[in-house]
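Presenting subunit A:
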Amino acid sequence: MPCVTDTASLPAGAGENLTHNVQPLLHEIRHALAKLLEDGDGTVIDLRSLPLAPGEEQKLLDELDQGEVTAQIQALGPTEIIETRYPGVWVVVHFNNDNEVVGKFIEVCHIPALLCSQQEDIREGLERLSHHLLEATT
Partner candidate 1 sequence: MSKDETLGEALRQQGISRRGFLKFCAATASMMALPPSMVPAIAAALEKARRPSVIWLSFQECTGCTESLTRSHSPTVEGLIFDVISLDYHHTLQAASGTAAEAARETAIEENYGKYLLIVDGSIPTANPGYSTIAGVSNVDMLKEVAKGAAAIVAVGSCAAFGGIPHAHPNPTGAVSVSDLVKDKPIINVPGCPPIPVVISGVLLHYLTFGAIPELDSLSRPKAYYGQSIHDRCYRRPFYDKGLFAEGFDDEGAKKGWCLYKLGCKGPTTYNACATTKWNAGTSFPIESGHPCLGCSEPDFWDGGGFYKALSMPTEDISRTAVYAIGAGAAAGVALGALNRAKKAKATKAHEKVTINDLEKGN
Partner candidate 2 sequence: MTETELLLWVRGPALQVATVIFLVGVAVRFIEILMLGRQKDLAEARGSALAGGLRTIVTRSVPDRGTIQRSTFNVVAGYVFHVGFFVVLLFFAPHILLFHEVLGLNWPALPTPVIDATTVVTIIALLAVLVHRVLHPVMRFLSRFQDYLAWLVTILPLVTGYLAFHRVGVAPPPTLIAIHILSVELLMVVFPFTKLMHAVTLFMARYYNGAIAGYKGVKS
Partner candidate 3 sequence: MSASLQRGINAFKEQIDAPVASFFSSCVRCGLCANACLFHTETGDPKYTPIHKLEPLRRVWQQNYTFWGRFAKALGLSRAVTDDELGEWETLVYDSCTMCGRCSMVCPVGNDIAYMIRKMREGMAAAGHAPEGLIGASQRAVTIGSPMGVKLPALQAQIRHTEQETGLKIPVDVEGAEYMLLLSSMEIMNFPEFIGAIAKILKQAGVSWTIASEAFEATNSGIQIGVSEIAAELVERVVAAAEKLKVKGVISPECGHAYMAIRWEGPNLIGRPYSFRVVHIMELLDELREQGRLKTTGKESQRLTYHDPCQVARRGGVVKQPRNLLNMVAEDFVEMPETGTMNWCCGAGGGVSANERADEIRLKAFNRKKKQLDAIRPDAIVSACSNCRIYLEDGLEEYGMDMPVLSLTETIAEHLAGTEQTGSKE
């Protein structure tokens, strides 16, 4: 099981809350949630585009905690999707086949798009099922 958090190379607590970005991020999430409720628009925050000190990301994830849903996708390597204790706030972490993190997002939405079955995949699945049934009958 891949680890969701970065390993801090510094002693525990050393850089904690250094950039002071955790609190603003939580506020941004709050605004996104309010917007989701109001007009249904979702928001995605790319965690890797923000300067965070070692430990800060963990602090943020600790704040958000785990909620009711945990999901795993296997497509081009695993993807871990966790609904936080705030419904509508999801943590999405993409890994490659070597279990290296290739993307880390906070999605504020009813359900992350990636969890939904995709039109093309459904079509292809339908084809496969039809084909399978055809094969079975013949």
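The candidate set was assembled so that all candidates are chains of the complex that A comes from, given by their letters.
The rule we apply is simple: contacts are C-beta pairs under 8 Å (C-beta built on N, C-alpha and C of every residue); 3 or more make two chains touch, one makes a residue touch a chain; residues count from 1.
Keep in mind it's a predicted model, so treat the numbers as computed, not measured.
*Asks:* Given the complex, what touches subunit A, 1, 2 or 3?
*Replies:* Among 1, 2 or 3, only candidate 1 touches subunit A here.
*Asks:* Could you pull out which subunit A residues touch candidate 1 in their complex?
*Replies:* Residue list for subunit A touching candidate 1: 6-7, 9-11, 14-15, 18-20, 44-46, 48-54, 56, 73, 75-77, 79, 94, 96-98, 100-105, 113-114, 118-121, 124.
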